[in-house]
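Have a look at this one before I ask anything.
Note that this complex is displayed minus one protein chain, with the remaining chains in position.
Chain IDs A and B follow the sequence of writing; residue 1 opens each chain.
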Amino acid sequence: MTQLLNEIRRNPLLWLLALVPVVFAVQMLKPAAHTLLFVLSVLAIVPLAALLSHATESVAAKTGDAVGGLLNATLGNLTELVIALAALRAGEYMLVKASIAGAIVTNTLFMLGASFLLGGLKHHVQEYNRAGARLQAGLVFLAAVALLIPSAVSRADSAEEAAFTQTLSLGLAVLLIAAYALGMLFSLNTHRELFASAESGEAGEAPWPMGLALATLAGVTVLVALVSEVFVESVQKAAEAFGMTPAFVGFIVVALVGGAAEMASAFSAARKNRLDLSVGIALGSASQIALFVAPVLVLVSYLIGPMPMDLQFWPGAVVMILIATLTASFVTNSGRSAWFIGVFLLMVYLIFAMTLYLLPPRSQ
Amino acid sequence: MTQLLNEIRRNPLLWLLALVPVVFAVQMLKPAAHTLLFVLSVLAIVPLAALLSHATESVAAKTGDAVGGLLNATLGNLTELVIALAALRAGEYMLVKASIAGAIVTNTLFMLGASFLLGGLKHHVQEYNRAGARLQAGLVFLAAVALLIPSAVSRADSAEEAAFTQTLSLGLAVLLIAAYALGMLFSLNTHRELFASAESGEAGEAPWPMGLALATLAGVTVLVALVSEVFVESVQKAAEAFGMTPAFVGFIVVALVGGAAEMASAFSAARKNRLDLSVGIALGSASQIALFVAPVLVLVSYLIGPMPMDLQFWPGAVVMILIATLTASFVTNSGRSAWFIGVFLLMVYLIFAMTLYLLPPRSQ
Partner (left out) sequence: MTQLLNEIRRNPLLWLLALVPVVFAVQMLKPAAHTLLFVLSVLAIVPLAALLSHATESVAAKTGDAVGGLLNATLGNLTELVIALAALRAGEYMLVKASIAGAIVTNTLFMLGASFLLGGLKHHVQEYNRAGARLQAGLVFLAAVALLIPSAVSRADSAEEAAFTQTLSLGLAVLLIAAYALGMLFSLNTHRELFASAESGEAGEAPWPMGLALATLAGVTVLVALVSEVFVESVQKAAEAFGMTPAFVGFIVVALVGGAAEMASAFSAARKNRLDLSVGIALGSASQIALFVAPVLVLVSYLIGPMPMDLQFWPGAVVMILIATLTASFVTNSGRSAWFIGVFLLMVYLIFAMTLYLLPPRSQ
């Protein structure tokens, strides 16, 4: 605990933690101040993300980068899962799907791209284990195929169609979860030696002891989830005030803030030349959302939703996921990175973001 | 001949050969017993496939894996060609196209995936010559482009359009056959050293003498063709009895049974760590169907069909062929295989199969 307080004293960024109780106070007292709540919740997520990053690195230092990346992706995606469950209970299926698709695209392009760029600005060329990147990109590709094929193969648009989509979504959800589980078995158990870290990396600061790290991970994750909920409630109204389209908010803003914690970890690892950890967080998070969070939401919707959710996404979202996967596969093929690779991924992301930002509301 | 009888005595699977005359007898006596004929013909194809596999391996042992793979693909596809010619004479163009597309997808995803999985369950990591895999995947990609471009480029839907499609199909058929011939020239003649087998493989059983192997190849191929014809006649009716959609039958069931012989060879080679042979059979068969069988059927339709056949496929089929090719290119890029690579390919195949199985009949 003293160590945690020392850390807070040393790092001025963490003083923003004081905003966490302020967020909850303002929400209790002025629940209609959407723009204020939006700004406060974004500012409060930043220091929480930084703490989470440090805690994850301390755990990863003891478990190896592959397990550390999985751990980080899982904890980071808890936030997404919590948000999506709230929306699911309210029957807001469009928001759930937009935030899932947005999270996949943002993790694959923005988080990976910014990691490569930030790492590349400090290190001339960085190496990483491409086996892990290829596996995760392959898994996201599998999910993209599962989202694409039903609409590519079917021609009808009828009541029969709806039943078809529903049954198929259930089957595909089970399939994707099975693929994810087998992928984990493969990369963490039977063939773990293929996914060992390539680089040495810098030693970094002294890691926290395991107990403190795990306790911080747990506590901060809960706080992130609570603040995120405030953020999601306020974001739609605040976005209107800022003149953003709903598509842009669901795809870009929610995904960027929802992934802030993981991004802090991924960027910091890239700067320390531990690119395997960055790639593991970014693509691991994308594949986990695509093959675990999304299918679980379909299954859970049978229990808690007003009606079952299917896996039929907006065609534009499917195209964006497919392009993001192809780009990530193309880019990670060599296992080497430099600053321009990051720019390249960010440019693809910017094309998406710019299109969504300008999209006329009626055509979404 | 004694050697062949010895083989049959040793291997209980081959006792099913007794069903081959039973199939013909039932067809003569009870041509309307579709479900019985379906079950009998599937059971009769299994031992024939096993014999074919052993004979091909004996020939391949003397010719090298590249030529052996080509030989195997050609003999295996004779079945598909015989079936398709029968359907062509009857003017059943939808069935011909569905079985072509299904065979390409099944060979690329199921045969390759199951080979990788079966090989990977026995061997930790398997190496193979990726040059051959890349060439065959590239050829199938070429065929997919030829199927995709006409519909992507054209906007009209008129009588003019029909004439355009017909002439274009003829031109593309000639182009694909030329590409296939040049690809053979490249891989078997001018640059054969690039396609030499990478692995050592196990010695396997003592190969048959060349004469016996060739005679068995010829005789069994004829029997497979005859039994396959019974199978195709009965499958549609039997499928209805089992509640399968026509799309599922054409794409999946016909392709799986039609390729049983090649699959037996490919799987057995994978278990013996001769993955080059497996990859050669699976992708070689896919490229041969796409660039040789399909174009030849277009040309032959001018001679024996009630009207010319074109190369305009159902859009869903083109998307599946394209995705199958991209997946195979992605997966074979490294020249290494492990069990999960097989699972990955099979998962993509399962997504296709599940979608087709659930597809409401009217929307196909």
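In this text, contacts are C-beta pairs under 8 Å (C-beta built on N, C-alpha and C of every residue); 3 or more make two chains touch, one makes a residue touch a chain.
What you see is a predicted model; the values in this text were computed from it and never measured.
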**OP:** Would you indicate which residue among B:V145, B:L212, B:A225 or B:V300 is in contact with the undisplayed chain?
**Re:** B:V145
Original post:
Which is it among B:E7, B:E161 or B:E233 that touches the chain not included here?
Top reply: B:E161
Subject >> Candidates B:L182, B:A196, B:A241 or B:M307 - the one touching the absent chain >> reply: B:L182
**OP:** Could you list which residues of subunit A touch the chain missing from the display?
**Re:** 124-125, 315-316, 319-320, 323, 327, 330-331, 333-334, 338-340, 343-344, 347-348, 350-352, 354-356, 358-360, 362-364
**OP:** Write the list of subunit B residues that the hidden chain touches.
**Re:** 134-135, 138, 141-142, 145-146, 148-150, 152-156, 158, 160-161, 163-164, 167-168, 171-172, 175, 178-179, 182-183, 186, 190-191, 194, 329, 333
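Heads up, the rule we're going with is that only the chains that are shown with their structure count from here on.
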Subject >> Separation of subunit A from subunit B, taking each centre as the mean of its C-alpha atoms, in whole Å >> reply: 41
